[in-house]
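One structure is given below, encoded as structure tokens.
A single protein chain has been removed from this complex, and every other one stays in its place.
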Amino acid sequence: MRRFTAALFLLGLGVMIAAIYQHIDFSNTAVNAGQAINAVAAEETGAANFVTSVVLAYRGIDTLLELTILFTAAMIGGMVLGRRRVDAPRDPDAGFILRTGADLLFPLLLVVGLYIILHGHLTPGGGFQGGVILAAAFFLPLLARPGITLIDQRVVSLVEGLAGATFIIIGLLAMFDGKEFLTPLLDKGELGALISAGTLPILYLAVGIKVGSELAGLLAHLAEAEALD
Amino acid sequence: MDILDNNTILYIAAFGLMLIGISGIVISNHLMRIIFGIALLEAGANLLLLLSTYHEGASAPIIVADNIPTMMADPVPQALVLTAIVIGVGILALALSLAIRVQRAYGTLDMREVRLKLEQEISDEAGIDMPSSSEKPDDIAKVPLNSVVQQESGS
Amino acid sequence: MSLLVLMIVLPLLTAFLLSSIDRLSTFAARVMGPLVLLATAAIGLSVWPQLGDAPLAVQWGGFQAPLGITLYADQFGLLFALAMTIGTLLLWPRSTENQLRSSSLALLLAGTGSGLALSGDLFNIYVFYELMTVVSYGLIASRGTSGSFASTLRYLVISGFGAALALAGIALVYQATGTLNLAQLAQLAPEKLNNLQGFAAFVLMLVGFGVKAELFPVNMWVPEVYATASSRVSALLAGVVSKLALLIIMRLLILVFHQPEALTVLLVLGILGVVSGELAAWRARDLNRMLAFSSIGQLGVMFIALSIPGNAGIFAALAVMVHHLFLKPSMFLLAERWGGSIKGLAGAAKTSPLGAALFVLLSLSLIGVPPLPGFWAKLLVIMPLLALDQPLYYFAAFVILAAASLEANYLFRVVMKLYEKEPAATPHNAHATLDLATAVFLGAGLVAAVFMLIPLADRLDGIAAQASDVSTYIQTVAPQPLQSGGVQ
Partner (left out) sequence: MEAVVLVVVIVMLLSAVAVLLFKDFLAALAAMSVVSLGLSFLFVVVRAPDVAMTEAAIGAGLSSLLFALALRRLGLWRGQ
């Protein structure tokens, strides 16, 4: 009976979606805020990747909030899972191959992650994608050698706090200058050069470090959680 | 292929993912499947957002070597989806952490059972009998702990 | 440049740094949060008077209106931003185990709540809303009991479902109009969103944002969460956070969605909310869940008020919202020590006479007994309902009146128990001084409102008129018209 009701409900939903789809007008998609941004972004922000311009400049506050969501989620994750008991059983050691692999991969991932973050204003990629790779770099050793403490928890909380604070402080600096919060500062430079687009690469670096540390923290919390006996 | 142009196929994918996600949330009782359903629903919504201003023949919104294309894709939905994906993974991690704790406390991830045990716990704390629930399925109450989980994962 | 953005940004900055500050000095970390909120409340209050004449639009990052994100401050928005900040300050969480994390979460809640009330961009609202949701998960779970984890999980599942639907709604709106700026949407909506697609977008967003506003079909989380979270958190969620979600729906209704069907949907869901909430409250046998269900009923009344077309509906909804804003937190604070079965409350008036007296006052106002503000708020809803002269609206007025008699029945049941001569077997705890002081402060606000009824009503009418003035909104933000190939 339950299944039948659910199937009926879904059928109705499908019909509704089909009806809406019939009414979607595909003709006027050329006139939108995005095309307006495409027309002026290179001039206004100096970044060759317009998605980066939108993420960090036009909709910078969204990105700040998104970082805050990750920060909050990592904090709550830590609170919910709690500290593990000292005598809790650990996972077995991962073996030689994974250990060596992790050792070799760690510097490589670090470099790739930073490269992607720092070229975020020029090519696809940026703080989020690079941050995930950084998180993977710091999580891999934990997977290979369960139970090691790679970095001091205090350092992690300091780094994630400072990375988030950097984003806000750069925004506040603009206010001291008499401009609005998060107005891009510094010289825009030459379009397409590595050092260009003013404060955007710095912001992306802060995003990358923040994303990396929060995600690594979340992964570590989940990995360290005690198994169900 | 007049009816099935690129746009239509992509919209079918977006709405299809959303529908499958909603069915997962509505039909299943097991928490992991509900979380999978939410992830699928989100994926569909993200695709729908990206398609909102998609134009065939546009190029990616990136300037490479002073070569400014005539028609670039809309960067705004791309930025929005980027944001939505990251928000989604944060909430996913939170849901999984909570799931671990709830399973440790209640010994089950079947949401109907979790709800019953939650009601029981609240009532016990308040010192009253559990309110009679009309939805209370008889078969659930008799099933011992953990066995629902095993039924789902095993066999 | 406006200092108003500091109301949002400063609490976030402090929350990021709080754990580092704690390593330097525990005392500094403890006082930092309340101090920052005092400062942001002062900023908000200093901006308040100037908004009476003209609302204020701030562009984040200084980019032009439809391209960047707008922060729109009118008295309506600022009222709730201040309510969030001051409410968090009054209901500052006191958790022994997770004090540092709770403080960070409270700061984040104040900052995002203010941002949500002041945001003028559709997707920005979505992100603020998601952040507020995540922060609420943390506040609920900070109690640390297995019940609080389970109720958070169930809340998360419903919210996650709603948020994804809201995102799809935003996609439909952007598809139709090509903009996310609320002012520009207000310009384009009559032409582009007055159709099935617009209506679908409205329903999707209503379900998404309705989760927090305790809207009828997506409010299963309410009784569980309010029964398992600490009273201060319940007070915050029921008192302030639900109003912010309602504010979002009001803004969307005023600016973007003008379909008559939208109002009908709100009316029907509101009626269902009142009926289901009050009936469940009547059946409830412990105080926390009774208050939770009654809060669903009250929110239902607000949805009914919203469904009244025109300025009268906004005014009525605002009056009920402000009334509930003072009343519900106060009641939850009283319930802190009166948790558990209502039978066990017998004779509790002896141990805390002030608390019991206050509970009587609050109950009378909630039911709507004449001189108290609750009566005038309900009158403001019922009068225009009757004036509309339509069967469904008549029925809504009848439902509200019937609900009042149900409320009277179950609240007096509690009051009778409180003043019963025979004390219960287990002795009652007296209220914590701080809880009682806060509750009395909020209750005193209600009593004061009785004596300032006319100026207060005038002020609220002015705020409602400003909020429902679409042309002022558009002129203040002044978005550049969009053309193919860029802005004009």
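In this document, chain identifiers A, B and C correspond to the written order of the chains, with residue numbering beginning at 1 in each.
The rule is short, and it goes like this: contacts are C-beta pairs under 8 Å (C-beta built on N, C-alpha and C of every residue); 3 or more make two chains touch, one makes a residue touch a chain.
Source: prediction; values computed, not measured.
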{"item": "Chains shown that the absent chain touches, full complex", "value": "A, B"}
{"item": "Touching residue (missing chain; options B:I63, B:A99 or B:V114)", "value": "B:A99"}
{"item": "Chain not shown: contacting residue from A:I17, A:A33, A:I117 or A:V132", "value": "A:V132"}
{"item": "Where the unshown chain meets chain A, residue by residue", "value": "49, 51-52, 124-126, 128-129, 132-133, 135-136, 139, 215, 218-219, 222-223, 225-228"}
{"item": "Chain B residues touching the omitted chain (full complex)", "value": "1, 4-6, 9-10, 12-13, 16-17, 20-21, 23-24, 27-28, 32-33, 36-37, 39-40, 43, 46-47, 50-51, 54, 58-62, 73, 78, 81-82, 85-86, 89, 92-93, 96, 99-100, 103, 109, 149, 152-155"}
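Keep in mind that, in the parts below, only the chains that are shown with their structure count from here on.
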{"item": "Touch-based graph of the chains, sorted into line, ring, star, complete or other", "value": "complete"}
{"item": "Contact-richer chain pair [A-C vs B-C]", "value": "A-C"}
{"item": "Chain whose Cα mean lies nearest the overall Cα mean", "value": "C"}
{"item": "Chain B-chain C separation of Cα centroids, rounded to whole Å", "value": "26"}
{"item": "Touching two or more other chains - residues of chain B", "value": "18, 22, 52-53, 76-77, 80, 83, 87, 90-91, 94, 98, 101"}
{"item": "Residues within chain C bordering two or more other chains", "value": "123, 127, 130, 134, 137, 141, 149, 172, 174-175, 178, 180"}
{"item": "Chain C to chain B touching residues, read off their complex", "value": "123, 127, 130, 134, 137, 141, 146-147, 149-154, 156-157, 160-161, 164-165, 167-168, 170-172, 174-175, 178, 180, 224, 227-228, 283-286, 288-289, 339-341, 343-344"}
{"item": "Contacting residues of chain B [partner chain C, same complex]", "value": "18, 21-22, 25, 31, 34-35, 38, 41-42, 44-46, 48-49, 51-53, 76-77, 80, 83-84, 87, 90-91, 94-95, 98-99, 101-102, 105-106, 111, 114-115, 117-119, 121-123, 125-128, 131"}
{"item": "Chain C partner contacts - residues on chain A that touch it in the complex", "value": "16, 19-20, 23-25, 28-40, 44, 57-62, 64-66, 68-69, 71-73, 75-76, 79-80, 154, 157-158, 160-162, 164-165, 168-169, 171-172, 174-175, 178-184"}
